[in-house]
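One structure, pasted below without further comment.
Here the complex is missing a single protein chain, while all its other protein chains stay put.
Each chain gets a letter, A, B and C, in the order it is written, and its residues are counted from 1.
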Amino acid sequence: MPSMPMNVALRSAMDVMLGRDENVVAFGEDVGYFGGVFRATEGLQAKYGSHRVFDTPIAEGGIIGAAVGMCAYGLRPVVEIQFADYVYPGLDQLISEAARLRYRSSAEFTAPLTVRMPCGGGIHGGQTHSQSPESLFTHVCGLKTVMPSNPYDAKGLLIAAIEDNDPVIFLEPKRIYNGPFDGHYDRPIVPWSSHPLGEVPDGYYRVPLGSAAVRRAGEDLTVLTYGTMVHVTEAAVAETGVDAEIIDLRTLLPLDTDTIEASVKKTGRCVIVHEATRTSGFGAELAASVQESCFYQLEAPIERVTGWDTPYPHAQEWDYFPGPARVGAAFTRVMEA
Amino acid sequence: MPSMPMNVALRSAMDVMLGRDENVVAFGEDVGYFGGVFRATEGLQAKYGSHRVFDTPIAEGGIIGAAVGMCAYGLRPVVEIQFADYVYPGLDQLISEAARLRYRSSAEFTAPLTVRMPCGGGIHGGQTHSQSPESLFTHVCGLKTVMPSNPYDAKGLLIAAIEDNDPVIFLEPKRIYNGPFDGHYDRPIVPWSSHPLGEVPDGYYRVPLGSAAVRRAGEDLTVLTYGTMVHVTEAAVAETGVDAEIIDLRTLLPLDTDTIEASVKKTGRCVIVHEATRTSGFGAELAASVQESCFYQLEAPIERVTGWDTPYPHAQEWDYFPGPARVGAAFTRVMEA
Amino acid sequence: MTEAAPLRFKVPEPPARPGDQPDFSYVGLSEAGSVRRPAVDVDPAAMRDLAYAMIRVLDDNGVAIGPWSPDVTADDLRRGLRAMIKTRVYDDRMQNAQRQGKTSFYIRCTGEEAFAVGQALELGPRDMFFPTYRQQGWLIARDWPLVDMMCQVFSNENDRLHGRQLPVMYSARDVGFFTISGNLGTQYIQAVGWAMAAAIKGDTCISSGVVGEGATAEADFHHALTFASTYQAPVILNVVNNQWAISSFQGIAGGGSSTFAARALGFAIPALRVDGNDYLAVISATRWAAERARANCGPTLIEWVTYRVAPHSSSDDPSRYRPADEWKAWPLGDPIDRLKAHLIVRGEWSDDRHAEQQVEIRDEVQSALKQAESYGTLLDGRVASAKSIFEDVFEVMPQHLQRQRRQLEG
Partner (left out) sequence: MTEAAPLRFKVPEPPARPGDQPDFSYVGLSEAGSVRRPAVDVDPAAMRDLAYAMIRVLDDNGVAIGPWSPDVTADDLRRGLRAMIKTRVYDDRMQNAQRQGKTSFYIRCTGEEAFAVGQALELGPRDMFFPTYRQQGWLIARDWPLVDMMCQVFSNENDRLHGRQLPVMYSARDVGFFTISGNLGTQYIQAVGWAMAAAIKGDTCISSGVVGEGATAEADFHHALTFASTYQAPVILNVVNNQWAISSFQGIAGGGSSTFAARALGFAIPALRVDGNDYLAVISATRWAAERARANCGPTLIEWVTYRVAPHSSSDDPSRYRPADEWKAWPLGDPIDRLKAHLIVRGEWSDDRHAEQQVEIRDEVQSALKQAESYGTLLDGRVASAKSIFEDVFEVMPQHLQRQRRQLEG
């Protein structure tokens, strides 16, 4: 099986779907000739033509609005928002339109739309190239929200997202496009070629939406996490020696509550790790629902390790980023509780 | 003390502030000559002139964007978004600009902006006149979020919001503009004149942001709620006889965690009630933080009673709305747990 | 030079408020027949003047004149007349039903019937219309069942939308009518996206998007013009300028010093400004734009100048913000009266036939109403089941919604 970085795996997913389904189109800012600022669509315009893969004006609201109209016609647009930090001008079309089209028309019109967007920090991008807005989408009824943590899942999930008949928000942690970053920013960069989940089949396959993956079985505590933080959590486990069960959620909505419940009921302890700011982050929903379903098995308060409730600072990136030390410290607190 | 409905109390707050501070201006769609679709600005243009109170084009993003620019000049705009359901086109200016202006400029520029918006259902407004998007705002660092439950607080909180030097999202549950609705839609409408909190002083006073009110002291369980749901909760308490302590949060961010913690530590049980959809609603943050701080005192899982995770339906409004029966049932479950 | 003089803040004011004499002198008119008709493949740069003129076909005597006078049969015109009358009767009946509490909300299009009816009859069966809440005329012109429309307004058991949507927010894919949004403007860029899709697929059908003059201020309007211009999308971009947006007059939307048609000029999109109460002008301008789009010459923006005779909605009382009799002074008259006069002049219609038809339509609407009410109204609470509110959030109901549905059932 070929090994490939995550952006190439995503490109491969779009390549497969552009090839299989002539109703799939891909567009966004700098997506066409240039192939995207993170190269995710490189070569696709040359291969499929500029009527299938093309550049758009700089208007996220226009991109998503046009995509909704294309859905009404019968296409399956895959649009790129250059950075998740720039999705806000498109939120109205997502929240008021894409998410409710099926409902308000009783399925006369639907929005099989995929909205890709690089998210997360760790690349010194400052407050406008580092955000993780996933929790906002999970509050919107009618949207699905996905965030992969590795190339294999990224491709399989993106194919599933494109095939899904509802709008899917597809967040791509940009720090792990090239390798499984574990938060040790001062160590050499590890490429995906050295990671088993960097092996990606060439052709079509799906990783179903709504199913989490247990990355590591363990008995001491359960970690609920996703995206880059899966790797940070693995580092924290290695460093603390805590026998943690690591659940990579992959899809935030719909959430794989069965896997979560089974694990927390087994371990009796739960730590939630995400990069997004804390208040009303997706960790809040996770903590709220875990205490609902696992109250009598819980032996310690559920802890959240998250970005601070501030904009993402430029110079103090590593003070902001919830690295393995902070995750490890939470393990210790929860185990001692 | 005069008694007045909530929209009149809000008008009185703006009247007071327009009079005290010549940098206060109020504008929005239909806000000027007409006085707003809910009459909150009626008469203010005639009193203060159309350079202080005026109509705008129908562009929520333009309204908030222009307001941010006015803040940079030194004004204190109080803008109205006609329905909270229509705030999304303005979210980018709120999230990317108003909320971060102070931070990104190290306080060279600030955004002392108040964004008023009627929210919530119960008026047969369907999916685009009924939403409660408060949780989205609470995830945005740099915004304060307020929702009053009665005329007295509405006026005092709005004055505090206008005087605040940071952007404040001010959500007005439209169902209680005219009276304290308790969810019994089939009973006669009760006016504010029959409620003690309908008594509102004429002049200037503040209800500080960030402080909750204990509406009813109790020993059995703690209810965390706000807006219309305060009255629904009161009805549920009356109907079940549960000795609940009802906390009206008033401000969601910053949150009055001291009051919350003290109460839950005392009662050992907690029910959260809001009208917004459940997943990643503000109840999630409340549940997550209560279990963090009160874990060892909790005798039952924290329950959330909320709107269902669907768009707000028109005809089935009362099946959707979390009325006193659903709140009461949660009380019973939590007491029996 | 003038540096010392203080700046002044200007807020546009309508020419007349309650109590004032109505004044429509600000509406720039042209004589019927006086505006030239360029070829449909004209370079937009060569027709900028049309953004400031007004295309009118019917003169004061009801005679169709000039280059925009369309080739249209009397039968087709009678269909249009019938649909306009039916729309008005329907509106009155439903407004009445709202007053009786049978529904929560209603919106009339009185005085603006020509636009929606004309486009419905002029565009093709596979074209797609992206309406606002004020184009019920399209459904009626295309014979979408009145009973179905009423059931939607009553949110009753037979409502195809299961009571989920606000009254009047129809969806009717089978007659090319996109689901109406309660959010202003959003459908405009969607219409462009739909047209882009048709072009991507090498189809032959086009789309037509609608926005009120007030809602042109929304971002979607700008996105629509930008995308339509960049990709030369086969779309008709309609601005229905009915002079009012709830309480704010068209000057607040920025039309005070220009026309809405002119908004297209900066995008090199051809702009037509048309008498929206002139049914023949509606047919003719729509035909021009549709032909242009189908010939791969790209989008057209059309401003339809009309007047909102009705209140904004059943929640509105316009006498609070404009002269109650302002509509009487409207210089472009009533679209039904004008088409009727034209048909009579043409010898294809008479007062008697008109009166007969009126009665016939009233009966038709009345009997539809009876049938619709038999399926329930908001008054009697015979609405779609509570359980159904969990359907169609997603194609497949996820676990958490199944759980919530069970909870609702108790």
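Going forward, a residue touches a chain if its C-beta (ideal position, glycine included) is under 8 Å from a C-beta of that chain, and two chains touch if they have at least 3 such contacts.
Quick caveat: nothing in here was measured; it's all calculated off a predicted structure.
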Which of B:Ala107, B:Ala217, B:Ala238 or B:Ala337 touches the chain that is not shown?
B:Ala107
Out of C:Trp244, C:Phe267, C:Trp330 or C:Trp349, the sole contact with the unshown chain comes from C:Phe267
Residue among A:Asn7, A:Asn23 or A:Gln127 that touches the chain left out of view:
A:Gln127
Touching the missing chain, which residues of chain C?
1-12, 44, 48, 51, 124, 196, 198-200, 202-204, 206, 216-217, 219, 221-223, 225-226, 229-232, 234, 251-254, 256-260, 262-268, 291, 294-296
Please output the residues of chain A touching the missing chain, sorted low to high.
29-30, 32-34, 37, 50-51, 54-59, 61-62, 85-86, 88-89, 124-129, 278-279, 308-311, 313-316, 319-320
Going by the touch rule given at the top, which residues of chain B touch the chain that is not shown?
25, 51-52, 56-57, 59, 61-62, 65-75, 89, 92-93, 96-97, 101-110, 141-142, 144, 164-166, 210, 253-255, 257
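As a working rule, only the chains that are shown with their structure count from here on.
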Just to be sure I understand: the centre of a chain is the mean of its C-alpha atoms, right? Then which chain's centre is nearest the mean of all of them?
B
At the largest C-alpha centroid distance from chain B we find chain C
Between chain A and chain B, tell me the centre distance in angstrom, where each centre is the average of that chain's C-alpha atoms.
31
Whole-Å separation of chain centres (CA-atom averages), chain B against chain C
36
Rounded Å distance between chain A and chain C, as computed from the means of their C-alpha atoms:
41
Going by the touch rule set out above, which residues of chain C reach two or more other chains?
162, 164-165, 169, 181, 183, 219, 393, 400
Which positions in chain B touch two or more other chains at once?
61, 85, 88-89, 127-128, 279, 309-311
